[in-house]
Every structure is written in C-alpha cells, then in structure tokens.
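Shown here: the complex without one of its protein chains, the others still in place.
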Amino acid sequence: MSTDASPDITGSTSAALNGTPLPADDPERQLIAKAVREVKDTTPLAQSFTNFVTVNLVANAQLAAGGTAAMSYLPDDIIDTAAIAKATYINVGTLLPFFKDALGNIARSLQAMHHPWVLDPVAAGIGRTRSAILWAFRSAPPTIVRGNASEIIALAGIWDLNVPSAGSDTGAKEGTTRPAGVEAVDDVDSATNAAIVMARYLRSYAPNHRAAVAVSGATDLVTDGDTVYRLPGGSSMMTKITGAGCSLGGVTATYLAVADPLTAALAASALYNRASEQAAEGCTGPGSFQTRFLDALWNVTAEDIAASPIIVSHVPASQNSVSPDTAGTA
Amino acid sequence: MSTDASPDITGSTSAALNGTPLPADDPERQLIAKAVREVKDTTPLAQSFTNFVTVNLVANAQLAAGGTAAMSYLPDDIIDTAAIAKATYINVGTLLPFFKDALGNIARSLQAMHHPWVLDPVAAGIGRTRSAILWAFRSAPPTIVRGNASEIIALAGIWDLNVPSAGSDTGAKEGTTRPAGVEAVDDVDSATNAAIVMARYLRSYAPNHRAAVAVSGATDLVTDGDTVYRLPGGSSMMTKITGAGCSLGGVTATYLAVADPLTAALAASALYNRASEQAAEGCTGPGSFQTRFLDALWNVTAEDIAASPIIVSHVPASQNSVSPDTAGTA
Partner (left out) sequence: MSTDASPDITGSTSAALNGTPLPADDPERQLIAKAVREVKDTTPLAQSFTNFVTVNLVANAQLAAGGTAAMSYLPDDIIDTAAIAKATYINVGTLLPFFKDALGNIARSLQAMHHPWVLDPVAAGIGRTRSAILWAFRSAPPTIVRGNASEIIALAGIWDLNVPSAGSDTGAKEGTTRPAGVEAVDDVDSATNAAIVMARYLRSYAPNHRAAVAVSGATDLVTDGDTVYRLPGGSSMMTKITGAGCSLGGVTATYLAVADPLTAALAASALYNRASEQAAEGCTGPGSFQTRFLDALWNVTAEDIAASPIIVSHVPASQNSVSPDTAGTA
C-alpha cells in the first residue's frame, strides 16, 4: 500500500568507522579463495545488461576472472538466459527510452525467479529516466549494490531509506536529494551509513536473507549490514580508464554466481585491488595500464586475493533492526 | 505459400567427417592468397550491423585485415551504404526492440539488391525476438552463415531445415528445438550435417548459386554444401576475449567483398588461426593477447594464410540434392 513509506533504522550506525584487521585464518578468507577458484574451475555464466560505453570491458573482465559472459538489452533474452545463468549484472550508465519499462520488468522477473543480481547505479541522481528506473528497483531490489560513494548516497535517497547522518544521532537523513555524477564527489566513509542501511534493506527482500553493498573508492567498503569491511590498496590509474567500476560490478556478478553476496563483493574488490596494483607496475600510461590490468585479472591467484588486507568493524547489535517497507515484495 | 514447409535433403551427410589434406597446389589456396592480397591492396568497404559488445573489435579487425569499416543500426543507412559497400555483416548478438522489423527489412532489401552478406546468428535459440529475426532471414537468407556449432544447429532448427541425424539414416532431425547460448555447447563435428544442409539452402537463394557456412571451434569447419573443409589450429586464448567470433564474421564479410563465399570463409578462418597462434606466443594474459592479435591480423601474410593446414572431404554426389522451400524468394 505505502510504496513511498520510508524504511526505518533504529539508532545510529555512524560508530562503525574504525576496525581491526581480519585475521589470516578468518573463515571469510577461505570463502573468498574458494569463490575465486570455483570461478576459474567452473567458468560460470553471469549475464549483463550494462552500459554501451564499457560493455566490452565488462565482458572481458568477467572472462579474465575465469567466468563466462553474455550481454543483452532485451527482457526476453535476459529472462531466457536467467534460467541458465547463475547471476545477473544490471548497470544503468547509458539508458535508452525503452529501458524505463524493460528494466523494471526484468527486476520483477528476477525477483520471481529468486535469481541473484548485482546493481550498479551509475550516475544515480542524474536524469528523470534513471531515477524512475532506480525507483522501480526499490520493490524488486538486487542482491548486491556496487557503486561509488556518491551513487550509494544518491540511491539511498531515491529509495527513501532512512539513513542517519554521520556523526550525529539526530536522525536527519543524509543525501536524499543529492545528485551525483559518474565520478564520486563524496568519499567512501561518508557513504558508510547509507551502505549499512541499504544492505539491511536488500537482505529483507533476499530469499536467503543475505545481501551486500560495496562502495568503491581509495579504500573500498563492503558491508552485509552487520559488519563493515574496508579494503585498502589498488591503483589510482583505475580512475584514468573508463569502466573500472562497471567491470568490477560485472566481476562481482561472476563471483555471485558461485558464492554468497558478501563473499562475492569482497572477492571482487580484493581482486581489483591486487590486479590494479600489478598492472600499475611498469605501465607507461592508461593504454598499457588497461592491457596489463586484463592480464593481471587473469594472473592474480586465489591465495593473493584471499590474503588481501581487510579491516573489519562490527555494527553494534543494537543497531541490527530495520523495518523495511515490504509493500513491493512478491 | 507454405512458409513453414520444411526443406528436404535426400540421404545422409554424416559420412563426410574424414578427409585428406588439401594439396599445396590446389587452386583454392591461390584464391585464398588472392583474396587476402586484394583486401590489402584495395581496402574494400564492408559494412556491419553488429552487436554493441564487440562492434569496436569488429571494426578494428576489419581495418587490421586491410579493409574499411562502416557500422550502422538504421535501415536507411544500411541500404544507402550497401550501394557503395561490397558486402555486409549482420550479427544478432545484442538486440533492441526496433531491430525486429528493421533486420527483416534490411535482409529483403539486400536480397533485392543481390548484395552479399554474412550472418552471425549469435545466441540462436535464446529469446523470442532473436528467433523472430532469424526466422525472417529464412526467406531472404545470407550468403554466408558463420557461428559456433550450437548456433548453427539452432539456426537450422529455427529455419526448419531437414538435417539428418549424425551417425544414423533414420532421417530424424537434429537440434531443431535446441537452445544455444553464446558459448558453444556442441562440438564442431556435431554441426557438420546442419552446416551442409544450410549451405545448400543458402545457395538455392544466391544469385550465382554460391554460398558457404562456417562453424568455428577447436577445428573450424567450412562448407559450400559440396565439400567440407576443416581448419585445425588457432589458440584457445580466443575463448578468453569477447568478440573473437564476431570479429571473424566481420572479417569474413571483408573477404566476401572481393571473393566468392567459400574462399572468403576459408581465408578468414585461416587468418584467424594463424593470427591467434602468433598472438598467443609471448602473451601474458587476455589483455596482451588481444593487443597482439590485432597486430597479428595486420602482419600475417597472404602466403602464410594460404599455406594453412586444411583437411578436405567431399560430400557424396548422391547427397547433392536439396529441395529448399522457395516460398519466400523474391
């Protein structure tokens, strides 16, 4: 009934900014290594509905990580392929008019099929067509959202999530009207609360109650709504090629084809940090960087990825309640 | 009248699996060398209506082979350009809703112009829009079809061609309801009969009664309906970049601009085998492989291509009858 009712979150999540290193023997590291190996061994199919600018890089990155790719812009294709693919990636970077209805229909079909998918809300806040599409996803949300800080904050606003302001307990919502471009104008930490609230919102719709939000930046942030993981490292050359973020979203879907949402998001982010560092060594500009980056996606080992530095902080249990709007659930 | 009548082929073609090396002085090798040289010398224009994922690689591959490229998604563009281009490439990998009518109209216009074209039936069998488009091509078919084994089998099914089962004479049709993804799930040999029947079907519509079908895989297969050519070699790294098959289709159209369909398909397949082998030497992953592959397309000589290992087997003369449905011919 109340599709515009605001989901609520009790208390502040702004304390979740510090943390401790994830132990070397933490089971999550084993899950990451297992996911990376399983993709290389089983070449799972993850399909994509992604923007025209970087669709080639998304497919090549998924192949370099070991997966199989299929790209489409038609609901009948996507639904047919969802029956044989294990995950789907949707990216709203470049839109055509017919996408407005198509993407909402696809999301509802994927929801009915209990099919996991990754959303990349590129340029959230720009253009009424994009806003209408992102709004349509509110009642048929993805399993993982991956974006830069500005996009995560803007999407939380579009979805009318009740995000507490960072550093205060006043309950004032942050960012709900903030437009964001394709480049982040906010730093990763500023999206921490939006990411936590969003992850809780997503999991309230997930069949197995598991979801994740990944915020890319100088230090990446990944959360399942209970725990915040921060992954430092990577190369600043990633901001000098187009599609670094988009292809990270695609590879996240590839890992989601074999792993739980949190592990998929962590594995993809760690792979990208290690591969971009490897690519930056000896590159002589963005052209050679991109060539070397695809090579590195292919060469980085599961062990290297799983051994990545990860800082973990737990969101206080008292904050673990969230009452999402459920009007749109199937 | 009977657009759904099934074309018939008398007898089995499944014997055509073995063969002998094509002699070094076979005239076909001279035709291949001539085609490769003529492209480098005359930079012929072949235009493309191809998917958004790999359109850049298709154009770059055509340029690297020596040709000129023009890409479009509009019937008025395609028809205008067909008047100055010598061949056209159509690839149904990524579709938009308006393609459903546009592609059928384009095929009928090309047929009326007696303009040769290459079809890449990417993902044949997936999605009702793609199936409708491929069905529309049945009565205005291409000069060459190039696909992986699954796509060739699926397209033969969509076109309702009467393909005898491999290894039997029961006349049971194979693959008519088989859906295939963008990756082949069948090996090349399993598509031999479908390829032969399809080549005969295509040539029954061709103004000069010449056509070809090319099946890509570990060992490529090319047939004009009378003879089956198999081309071993190439690099498995071709499966780790997106667009290897699509760009092969584009380069086939480039050669079709200067040569007969059989020669064009053989030359393109042989070029791709030699270039991918050259690219694989010393590459350190799929990024450097793709860069080196474009260089190799540029550097491989007409002599190297024409000297490629080719195994030839003739389809028994008794099988050389085919009664295609002609309801759709202009």
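When the chains are written out, they are named A and B in that same order, and each has its own residue count from 1.
FYI, a contact is a pair of C-beta atoms (placed from the backbone, for glycine too) under 8 Å apart; a residue touches a chain by one contact, two chains touch by 3 or more.
This structure is a prediction, so every number in the text was calculated from the model and none was measured.
Among the residues A:Asn56, A:Ser204 or A:Ser308, only A:Asn56 touches the chain that is left out of the figure. When you scan B:Leu22, B:Val36 or B:Ala64 for touch with the missing chain, the hit is B:Ala64.
In the full complex, chain A makes contact with the omitted chain through residues 51-54, 56-57, 93-97, 123, 126-130, 179, 181-183, 239-243, 283-288, 290-291. Within the complete assembly, residues 45, 52, 55-56, 59-60, 63-64, 68-74, 76-77, 80-81, 84, 96, 98, 290-299 of chain B touch the chain that is not shown.
Please note the rule applied: only the chains that are shown with their structure count from here on.
In whole angstrom, the spacing between the mean C-alpha positions of chain A and chain B is 38.
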